[in-house]
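What you see is the complex with one protein chain gone and the rest in place.
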Amino acid sequence: MRARALALSILSSAAVLTVGWQLGTQGQTPTVPDATATTTTTAPNGGSMSSAAAAPAPTPTAAGSSASATAPASDSASGTFTGTSVQTRFGPVQVQITVANGSITDVTALQLTDKDQRSVSISNRAAPVLRQEVLAAQSANVQGVSGATYTSDGYLSSLQSALDQAGL
Amino acid sequence: MGVHVFDTMGTMVSLRFAGSTAPASVLDEVEEAFRVFDERFSLYRPDSEISRMARGELPLTRASAELREAYADAFDWSRSTGGTFTPHRPDGVIDLSGTVKAKAMEAAARVLESSGETDWMLVAGGDILTRGDLGGPPWRAGIVDPDDRGALLCAVELVGRHTALATSGTAERGEHIWRTGDPRSPQRYRQVTVLADDIVTADVLATALVAGGPDRCPELIDRFDIEAITVDYAGHLTATPGLQSARGLTPI
Partner (left out) sequence: MTLRTAPTVPVRTRRMVDPVDRTRRIRGRRRRRTADAMIALVWASVAAAMTLWLAYGGLNTVSGLATALTAAGIVTGLVGTDLILVMLVLAARIPAVDRVVGQDTAMAFHRQLGKPALYLILAHGALLTVGYAMADGSNVVTETISLFQGPDMALAYLGLGLLIAVVVTSVVAVRRRFAYEAWHLIHLLSYAAVLVALPHQLSAGGVLADGTVQRVYWIALYVLAFGAIAVFRFAVPALRSARHGIRVAGVEQVAPGVVSIHLAGRDLDRLQTAGGQYAIWRFWTGATWWHAHPISFSAVPTASSARLTVRDLGTGSAAISRVRPGARVSIEGPYGVFTEAHRVAPKLAVVAAGIGITPIRSMLEHSTLRPGEATVLLRGSDPSQSYLWDEVGALRSMRGNAVFSMMGPRPQGLATWMSVEALAHGVTIGTVFPDLLNSDLYVCGPQSWIDLVIRDARAAGLPEDQIHVERFDW
């Protein structure tokens, strides 16, 4: 290749790559639902968004989307913002963030479906809860109880047997 | 409501109907479904196929198709739970008890469905599977407090797509989940209850979550369509969004 062609190619390629790299690093805004977020995730309600496959969405793909999602801009920004649909390995995924005074207070996963068209919440995390009261089986109005498996002998003294007796 | 109780697989099964109990022929078929699995897969029966394999009398290649299929299925679960669920004991013996009870429950469910029963709750040694509802209100299940067997942590409605519930832990039968490390360290889970849309998933995931502990919890919960409640040795509870407001619990 001629020297000029080579130089032009290297220059233009480097320029293009730099632009891409810049865009890539800029796209990293904290709008990603991930384990380190201190916000709690609200339960997904009847998804009004289009369904698609779900996923263990690797956080960076959501980061990629935030380049196109509306990010919280100024300090006085508040409200709920819905990101554009992001493609993950299993299909499009969409997140919604709630912003108050410029910081993100909530991240909601919109309803999605997994490969078998079942609804899955994108960010299913177990968060701490407290017991409100000590529940007794009878007052809780349950028909069955689940604890670690009991043996046939253990059954006799178990809550289940009490419930079964009551039902019989 | 009608209730039918029988013992199988070393535990008691309670079958409750919203209306009247099903006819005896159906109940017999349900019991038979459990018995078939028990005879093949119970490690407590010396003459079961799996016990013969454990003793080395029967190589896997000459085992029945059902056993090999169950083994392969358990392997799939092992893969998809990242190894936290495993069909082997530490000594290498094949132990399919993690999936067998649930599969038997599914077989029983098929029997009930084909007999036209639409509203029932099947409780097998702490695993719960439901169909339909209680003639209006949904079926409800309580989760036993590991520290006080007579009390409940909370009550859960079995409605919508999550109609199967399974709990895994060390409270009743002792340490049967094989895991490494100090089993008493406070962060490890003492008991995990999983709510899923099928009982095998619930059972396997409950076991996997206990075995994997808090470290593996996020990925397991993320990957599968389940709800879960965990209890650790310090008595702390966590719950996924769908269960955070279950009766008896409140989010922090």
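Per-chain numbering from 1; labels A and B assigned in written order.
By our rule, contacts are C-beta pairs under 8 Å (C-beta built on N, C-alpha and C of every residue); 3 or more make two chains touch, one makes a residue touch a chain.
Note that the structure is a prediction, hence the values are computed from the model and not measured.
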Output for the hidden chain's shown neighbours is A, B
Among listed residues B:Arg52, B:Arg79 or B:Arg161, the absent chain is touched only by B:Arg79
Across the whole complex, the chain not displayed is touched by subunit B residues 79, 82-83
Touching the unshown chain, subunit A contributes residues 1-2, 4-5, 8-17, 19-21, 23-25, 27-28, 58, 60-61, 63-65, 67-68, 84-89, 91-92
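Operating definition for what follows: only the chains that are shown with their structure count from here on.
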Distance between the CA centroids of subunit A and subunit B (whole Å) is 26
Touching subunit B in the complex, subunit A uses residues 35, 40-44, 56, 114, 118-121, 123-137, 140-152, 154-155, 157-161, 163-164, 167-168
Within their complex, subunit B touches subunit A through residues 1-3, 5, 7, 10-12, 14, 16, 101, 121, 123, 125-128, 134, 139-146, 148-155, 161, 165-173, 191, 193, 197, 217-219, 221-223, 225-230, 236-242, 244, 247-252
